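Here you go, one structure.
Here the complex is missing a single protein chain, while all its other protein chains stay put.
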């Protein structure tokens, strides 16, 4: 009981603090991006409240929900002090990912500029940087156009990521979603996704990048995942 | 009496503080942008003083004017301590909006880079992002070229916005003006306007964005305005 | 005597503090930009020392020189405590401007990115923004290619600015120099020069900006210079 409370407190603190990385790297403006984390060992997740500015976030304001995105404030034995705020309007997409990808412990959504620009064209980002080989193991794929309101966004994310090495998917006309073994890894993927989206965009403005052949990409990816773990 | 003084003090503080969002999101350089707010229930508005740098703004330096842009320092019963500074050189345009759009409680003007670049070409920003559907309900329109000195800028803003869902208009060769139910909402519109101006610009640098059909834009807009209110 | 010392102290403080605007607006990296100010009523100027980083600048480190750029540490009656540092390597160009344009009280040199990009192509920035009409009264002109080491840079600046309304000149393959009635006005011109260089660049990336006809530019410029003074 106390253990679950402590675990929730830890996830709330981590999820809260990680939003500072979204603003530091200018992946978000106003309130347009969110981080969530799974509560390990429980059918629960923690996510940013809707409409609260990044300056005002505190661990106590993070909303605990079940894996269908419904806020829950405890069980038969304990309350964990949900703040009475709505969870992010993107909660359904996060929850769908946790329900369908058990290895995922963190999800991030932003509208970071360059990644969203590729998404607006519905164009995947080709793997032409060694850093992309390391982190993404190939190109960053595009997911389908999907309207908010049901499971279509979540389903699009899961189907696209399942078919790829990449921890990032560019939802068409929308923006990137990224995953990781925990919230921090998902934030790192969001940061790296924007970084390679920007660099490859700029490279292509004045010509064609030199391709990297697939075997070399595989070699970079395998080495990086083994040496550093993901 | 005291109530009006308190209301003015609140609007002054809000208008003053909101200028920090213009610099935070790099929508302005030097003194080239301004926020105003209507004093609810009175024929008064509050606006940035002319030529004062953003670092030096204090609530007391905000200028109270009537809805023709003339500074007024009180009525028969009370003075509210106008600072003796000129209101922003864009005051006439703000005032015209308040006179002609009673639902508007805040106005913002910037020369934010990407929005102004679209304005320099006299080209509206097409709605190719779900975020644009949410916030703008369609494309961001262009207003006419107009010289400062009479009501032409204000008239151009009002005529263009009246014919659009968008809270932002790109005045040709000039820059964006945005409106909202209060000053904070107008600032949010200015931030989002630059964000989508930048993202769509970058998307178009390497090809054509995928269009979003009108029914889907309407659906995004209706949902967002109903769920979040505007 | 004491008056000259006090005047020098004031110019030193102003010149020192204004360098913070160069870094704030990201007009410079490392030590690659400098501000100077004329000592009013004397054949003296104050300029950044060479090779000192912006973080380490203090008023006492600012170098006082004559209008040929030679450091002078006082006259027959008083010393003003020159720091023993070399003045900026661009001092000769600043000094040439002060010798030949008596109305100029401040000079700024940067390699700000967009202005320098126009300079690299040797292409003037066309006046397609009302803000440019206000501040520059027309296009921002290009000066000749000139090597450092004699008066060619200074001469190129003076000849180009004398033939233009603009307080900014883009020295070919080099970067912008700006002038003003004092150091603050020259810094403002440097900030606005980069701002319009960037905005017009971005506008032109996706098509041609709408021209503003000359009479309207004149009207903007005349009004702005009269209303605000320059």
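Just so it is clear, A, B and C label the chains in written order, and each chain counts residues from 1 on its own.
The rule is short, and it goes like this: contacts are C-beta pairs under 8 Å (C-beta built on N, C-alpha and C of every residue); 3 or more make two chains touch, one makes a residue touch a chain.
These figures come from a predicted structure and were not determined experimentally.
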| item | value |
| --- | --- |
| Displayed chains contacted by the hidden chain, counting the whole assembly | A, C |
| Hidden-chain contact residue, picked from the options C:100, C:113 or C:219 | C:113 |
| Contact residue for the chain not shown (choose from A:42, A:68, A:181 or A:198) | A:198 |
| Contacts of chain A with the absent chain, listed as residue ranges | 25, 128-131, 188, 191-192, 195, 198-200, 202-203, 205-210, 212, 216, 219-220, 223, 227-228 |
| For chain C, residues in touch with the removed chain | 29-30, 32, 51, 89, 111, 113-114, 116-118, 120-123, 145, 147-149, 172-175, 201, 204-205 |
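What we mean here is this: only the chains that are shown with their structure count from here on.
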| item | value |
| --- | --- |
| Same-residue or different-residue interface between chain B and chain C, half as cut-off | different |
| Copy-to-copy rotation for chain A and chain B - C-alpha atoms, rounded to a multiple of 5° | 90 |
| Between chain C and chain A, distance of the C-alpha-averaged centres to the nearest whole Å | 46 |
| Inter-chain centre distance, chain B versus chain C - centres from mean C-alpha coordinates, in Å | 32 |
| Touching two or more other chains - residues of chain A | none |
